[in-house]
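Of the protein chains in this complex, one is absent; all others appear in place.
First chain written, first letter: the chains are A, B and C, and each begins at residue 1.
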Amino acid sequence: MIALRGVSLVYPNGVRALDDINLEIAKGEFVFLVGHSGTGKSSLLRLLYREARSTAGEIVVDGIRVDRLRRNRIAALRRHLGVVFQDFKLLVDKTVWENVAFAMQVTGAHTRDIMRQAPRVLDLVGLSHKSRMYPTELSGGEQQRTAIARALVNNPKILLCDEPTGNLDPANTTEITALLQRINLKGTTVVVATHNQAVVDRMRRRVVRLDDGRITTDEERGYYYLGLGQTQVLSG
Amino acid sequence: MIALRGVSLVYPNGVRALDDINLEIAKGEFVFLVGHSGTGKSSLLRLLYREARSTAGEIVVDGIRVDRLRRNRIAALRRHLGVVFQDFKLLVDKTVWENVAFAMQVTGAHTRDIMRQAPRVLDLVGLSHKSRMYPTELSGGEQQRTAIARALVNNPKILLCDEPTGNLDPANTTEITALLQRINLKGTTVVVATHNQAVVDRMRRRVVRLDDGRITTDEERGYYYLGLGQTQVLSG
Amino acid sequence: MDWGKLKFFLGEVTRNFSRNTGMQMTAIGTVAITIVLLGMFLFVRAALADVGASLLAKIEISAYLSPDATPAQIHAIGRFLAQDPRVESAQFIPKRQGLAELRERTKGTIDTALLTENPLPDKYRIKVRATEQVPSVAAEVRRLTGVANVVYGQQVVQRLLQLGAVLRRIGIVVIAIFFAVAGIIIANTIRLTVFARRREIAIMQLVGATNTYIRLPFICEGLLDGCIGAALAVGLLAVARATLWPRLLEALPWAQLTATPLDARVLAAELLAVGAAIGIVASWIAVGRHLRT
Partner (left out) sequence: MDWGKLKFFLGEVTRNFSRNTGMQMTAIGTVAITIVLLGMFLFVRAALADVGASLLAKIEISAYLSPDATPAQIHAIGRFLAQDPRVESAQFIPKRQGLAELRERTKGTIDTALLTENPLPDKYRIKVRATEQVPSVAAEVRRLTGVANVVYGQQVVQRLLQLGAVLRRIGIVVIAIFFAVAGIIIANTIRLTVFARRREIAIMQLVGATNTYIRLPFICEGLLDGCIGAALAVGLLAVARATLWPRLLEALPWAQLTATPLDARVLAAELLAVGAAIGIVASWIAVGRHLRT
């Protein structure tokens, strides 16, 4: 489903964010991306939806050579992906409902389908009662849940989540995690970049660990810390 | 140092974010503000630096009646506070260094002092090597640390932090938490709104719990969950 | 067609439009001012063209006949003038009438009683259709037998011809400048609105919107700006024409300005079209430039 082979990313300012990344993610997998702040997690995700373009290497997403994608085909790629951005990236002049509907609208979806699907995802993230509010009128966590709803609305084949629970309380975090798990069970490939040790340690799924732009470990059923659950670390 | 008496906040759109809040925070205290997403934590902090204005009640910060403050005195109030915003609020056309220096600049600080103080706080949050980069060139956690550095640069008497570790990895979180603790030990009053259970449970400081805009509990040495450390909840 | 989509799209445009009223007012105001200036210019140009025509219409050729011209020669000259297609009218003025006109013109300062004989010759008074042809007609008439002298406002005609040419050239340059100014200002206004929404545009692109999809509302916004601005301008011009123009006509009755130099409805339609075109082109360029990066 996703394959990176020898991928490097050097930003225009000279920062080498990713260095010789080799990673295969199969259809239906659930992958955590962990690592220190500034280690390249967001950069890796950015390559997949072509917000950034790799400096070297080969990237295939859903059969598409993303690194070679022509500019006018990028929109089509992004429509098949659901992305939860680390900084939410909500449209401030659109309501919660409109933000979510908009993501369907651009795919050319039928209004009938939008009217059915948008309320459904808003309900999933627990924001039905705020659907008429603007992002500036939302709390941080509500904004984050709006971003999640928008990423889900198109039933994407691949879901990329960048720190999706950074502004959520544990209860909400648990719910959103359960939601991601359910979506994954329906066959969607899910990649989550996160610092939330509790989430990673509870789920015990594949964990890809980045350090300074390189993949250092890749475990099938991993913890946030190499081989250690948080209970051991914190209350051991 | 901080006192709220019978404070309510109703936003223009009719949402009652805070309802009859009574809270006293003494000089030099360290207070966690916890509660569900959308429960009014950010709103409470916003009242203290007058981004929002209370609908009812009395607010005193550092001897100033904030709820009655004249418009042209607001800037002076804010200069005595250090605020880490939930969405960072960095100036995108200024480098990290400039973002930090700017906060001193507006207080009329001497250039000599800026040249000494700015590098110091950048070093504290571990961003000295990124000081010439623009916020768009930073990772989420680096942006968050820039925001923290900016809040610290003026040696404020009161430090308000809204979810200061949402985008940080556990190692960085520990460091930042230790930093806040050290600052608190030097006499600064610190208020931290957070969802990070690990941080709250490890620190064992005063915990004020909000629920639906009301203060439900206020414990001297509290946990994130009422009376329970996370180890009990997660690995019990 | 999915009506929901159309509704969504129209909602989008009207929302954009009503959200940042300040910016829209700017764009609309700029269009309106530009088009008022353009309309004024066209109107005044048309009016002045009429003034020029009526001034030129007064230029006439006097062909003085030699005292010994025979009636046959005089008749031949008259026929020649009647046949010439360039000549609008030719009138024979006998010397007696000439003296009466002279007396009239000099308001009695010439004591005609002192004249023993009429010192003036007979003449033909010739009006030519097109001012450019005055010199050539005059030269040909001069060559006819029986004509002693041909007089016309040589200087006046030459000056008016020169002035007309210069004014036309200046007019073209000014019109071109106005168009450029209008285009630049509107394109910049829309570029600024695009700039102010660069974050929103970037987000739309990240969510998978095509450039066309993003561009369309802006184009429609530009179109609306252009149309509303032009409509405002047409309204203002109509008011000015109904109130100021009559006063100007009254103040300068002798200038012989035409009361209605242009068909108001045609002008209005043209200006609206210009406004719409400017809006579309400017926003197309403005948005296109931004999206390419």
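Just so it is clear, contacts are C-beta pairs under 8 Å (C-beta built on N, C-alpha and C of every residue); 3 or more make two chains touch, one makes a residue touch a chain.
Everything quoted here is computed from the prediction, not taken from an experiment.
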Write out, one label after another, the shown chains that touch the chain missing from the document. B, C
Contacts of chain B with the missing chain: which residues? 49, 51, 72, 74-79, 81, 83, 85, 89-93, 101-103, 105-107, 110-112, 114-115, 150
Chain C residues that touch the omitted chain in the full complex: 20, 22-23, 25-26, 29-30, 33, 62, 64, 67, 107-112, 114-121, 148-149, 151, 155, 159, 162-163, 165-166, 181, 184-185, 188-189, 191-193, 195-196, 248, 251-252, 254-255
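We adopt the following convention: only the chains that are shown with their structure count from here on.
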Please flag the chain sitting at the greatest distance from chain C, going by CA centroids. B
For chain A paired with chain C, centre-to-centre distance based on mean C-alpha positions, whole Å: 63
Per the centroid of Cα atoms for each chain, what is the distance between chain A and chain B, given in Å? 27
Rounded to the nearest Å, the gap between Cα centres of chain B and chain C is 68
Touching two or more other chains - residues of chain C: none
